[in-house]
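Here it is, the structure in full.
Note that this complex is displayed minus one protein chain, with the remaining chains in position.
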Amino acid sequence: MTRRLTGIPASFQRGFRRSVHRAAAAGLLAAALAIPGTAALVAAPAIAQETPVRGGVLNSIVQPEPPTLMLGLNQQGPTQTVGGKIYQGLLTYDQKLNPMPSLAKSWTISPDGLTYTFKLFENVKWHDGKPFTANDVVFTTSKFLMEVHPRARAVFSRCESITALDDHTVEFKLKEPFPAFIQAFEVSSAPIVPAHIYEGTDYRANPANNTPIGTGPFKLKEWVKGSYIQLVRNEDYFKEGLPYLDGITFRVIPDAASRSLALESGQVQQTQYSDLEPFEVPRMKTLPNLTMTTAGYEFVAPMAWLEINHRVKPLDDKRFRKAIAYAIDRKFIRDKIWFGLGRVPTGPINSVVKFYDPKVTTYEPNPEKAKALLDEMGLKPNGQGVRATVKLMPMPYGETWTRLGEYMKQALGKVGIAVVLESTDAAGWAQRVANWDYEITTNFLYQYGDPALGVARTYISSNIRKGVLFTNTMGYSNPKVDELFAKASQEIDPAKRQEQYSEVQRILSDELPVVWLLEMEFPTFLDKRVKNANTTAIGVNDTYESVWLAK
Amino acid sequence: MLGFAQLFASRLVKAAAILIAIVVMNFFLVHAAPGDPAMVMAGEAGAADEKFVTQLREQFGLDRPLYEQLGTYVGKIVQGDLGFSYRQQRPVWDILAERLPATLVLTLTAFILALAAGVALGTLAAVTVGTWADSAITVVALLAYATPIYWIGLMLSLFFSIQLGWLPAFGYETIGAGYTGLAHVADVAVHLILPVITLALFYMASYARLTRASMLEVRSLDFVKTAKAKGLSQSRIVTRHVLRNAILPVITVAGIQAGQLVGGSILIETVFAWPGIGRLAFEAVLQRDYQVLLGIFLVTSIMVILFNILTDILYGLVDPRIQVSQ
Partner (left out) sequence: MMMKSDFWRAFARNKGAVLGLVILIAIVVLAVFASVLFPGDPWDMATAPFQPPLSDDALLGSDMLGRDIASGIAHGARVSLLIGLTSTAAALAIGVTLGALAGFHGGKVDDAIMRFTELFQTIPNFVLAVVLVAIFTPSLTTIVAAIAIVSWPPLARLARAEFLSLRTREFVQAAITTGQSNTTIILRQILPNSLSPIIVSASLMVATAILLESSLSFLGLGDPNAMSWGYMIGAARTVIRQAWWMSVFPGLAIVLTVLALNLVGEGLNDALNPKLARSRG
């Protein structure tokens, strides 16, 4: 049980995910209410296809180069991919988002949903040799993360108390039930940091940030800035015989063309997230030495949308937003701009996330319907065929988003909505979106495994907070939606929770506070010799303790 | 030689004053930009709240009044400290020192190549004036002068790297090859060929045209006619008398264009994924890495000043009058 050999083929999972995952989710939560988490784990079949061999160095890419590897202080994607090998969370999740052991070997949830008790592995050591205990977990979750980690702050502020019952048992008592709590323990949400190094220091200025000390199967050996990050096997890792790899080297390759060449020529055996430009993916997929999967991103489950400022007329009118939805062709966006990566969304919840419900109002491309809605609003075309003019500020995160902006301008122009594109860079964009100084922008947010963690934040009116990114910047407010999200976040009966989330999905898909464009998928390319990688919902960010290289 | 040293010293003083002015001007410029590094990092973290942004601003010193930030910065600059990039968690000087060699190798090689080849071609065109060689050089120079350098770069890599596979299309060295010693130098040299040619072509064209025009003008001057009358050989006249004088305006222009050469490296570095200062500048603007950006302005301005001094020295070496005074 110490090895995670969940060798279910990704394609099998993907085909079945939609139909089975709701049942699985409900079943798991019911089970988790009183039964130790280890029991639920048996459900994941362990199929070891070949005998792992020890040795070898895996080469991958890190892009962009992270500012630090101290995962507690920085949760950028690249920091997670590298830091996830050094640090660990209490849990990880399978690709249906069910919890699995990491630093915690088992856990129980009290029937009232208020008390979570985690049993920790006992022979775990920090990379500097000091023993890992419950005290580290208490320090991390009650002090360290509360100070520096916005996402963890939102979760652990729900705790009444966090206590070490003994050296290897931690108890979290919640103020109110919050069933999503169990989804908040993977390595980027709550990386456990060493209390003996950080307690009582200025966390951000601690010199140890440059020499990260974790519990993970790999240790930092050398970081040549601008060139590579070299991780080596942690010989004292607490799981006997693991990790298999001697080390992992992450190469810094800032140029996209160079990255695809490095993968093609075998200089690296793995790429992830946005390492490759989408247009390269169809070609790389055909290479004989590589496999491609889009599994392993279930935890982040990104959703892209048009973020619309409801304070600007006529964007406050849902008919106008519906007209936008009818004017665009999301299949075109997926196929021609993202080169086939992604799924066409139906509503606010990504279809791989728990409590997704497809029975909602959907919007097929229908320009005539869009025009009819605009007519109904009294927006008649002028001499140039323009009914209304809006400003669109595409997200400055690379060419794909620029193309998307250009497509929007053309598609909306066809129904008489003239679009003026606004150009900006990352700093200007963040500043303007956070301060509601925009009309329409493109954006994508991670959903973090549970609607209460990653979906509600966009739509609830209590999260209309000026100056803060990734909030309800639209100014959308519907008391019914607020109430449903609030109830669902505390509902411990999964069936009732599903009802509440289904209802909120129906309301949102009718009111369209934002116009969902794409359930984004990222491609992970692996050399065929790399085995056992990408088995969990955090895919490439997991520890890689049981990854091995075939000779 | 005293005059030369004095000239040199006064130039240094002037350069220092200009550099301080550049620092102050750019300081206000980069702080005029909307958004700050804290917002960028909040955006990248995928989650943020008020506390997160406030903490970062405090840590970066962005909560202080602007004049105070300027004071602190200039104070450090005067002591030779370029500051600390909180974004990259490293001293700015370390970051620049890492990128500087690549840019210096690129621009210096391109500068020397452009000057040498430009003067040679211009001379050839001038001595063969009116023939097919002259016409060919003139046409090529006109074309090179009119072509955007990034496009030349793309076309060269399309042809030599993608079509023929002869030269690497990008990068400073072979990734992960781990060459040392001579093998490393050879590796870098191979990677250097396309970027250097791309950057040099435009300036080569410019110097060739200038040399040609200047030589034709000098040729008609009296002292050349005298030399001819004395019966000196054609090649001696060209090299000793005509070229020597004709090259002076070329060197002057080369000095003036130094800034363009350094700026042009942004484009070359983008096209060829060359890990130099130019691309760092571009990234620093986008990430609002103020300290790094200001450091780059300072360092590239110093490079321009050094190029100017270099051309002054060249001028001194070539100018016959200075030789006469010795």
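In this document, chain identifiers A and B correspond to the written order of the chains, with residue numbering beginning at 1 in each.
Note that in this section a contact is a pair of C-beta atoms (placed from the backbone, for glycine too) under 8 Å apart; a residue touches a chain by one contact, two chains touch by 3 or more.
Every value quoted in this text rests on a predicted model; they were computed, and no experiment measured them.
*Asks:* Pick from A:257, A:287 or A:386: which residue touches the chain that isn't shown?
*Replies:* Final answer for the missing-chain contact: A:257.
*Asks:* Hey, which of B:167, B:286 or B:314 is the one touching the hidden chain?
*Replies:* Residue touching the chain left out of view: B:286.
*Asks:* Can you list where chain B touches the absent chain?
*Replies:* Touching the chain left out of view, chain B contributes residues 14, 17-19, 21-22, 25-26, 29-30, 32-34, 126, 129-130, 134, 142-143, 145-151, 154-155, 158, 162, 212-213, 216-217, 220, 256, 259-260, 262-264, 266-267, 270-271, 278, 281-282, 285-286, 293, 296-297, 300-301, 303-305.
*Asks:* For chain A, which residues touch the unseen chain?
*Replies:* These residues of chain A touch the chain that is not shown: 256-257, 277, 279, 336-337, 394, 399, 402-403, 405-407, 409-410, 413, 420-425, 428.
Keep this in mind: only the chains that are shown with their structure count from here on.
*Asks:* Could you tell me the distance, in whole angstrom, between the mean C-alpha positions of chain A and chain B?
*Replies:* 43
*Asks:* So in the complex, which bits of chain B are touching chain A?
*Replies:* Contacts found on chain B: 33-37, 39-53, 55, 59, 87-90, 94-95, 98-99, 169-171, 175-176, 273, 275, 279, 285-288.
*Asks:* Taking the complex as given, what residues does chain A use to touch chain B?
*Replies:* 59, 67-68, 74-76, 148, 150-151, 153-154, 204-205, 209-210, 225-226, 251, 253-255, 257-258, 262, 267, 396, 425-432, 434, 445-446, 465, 467-470
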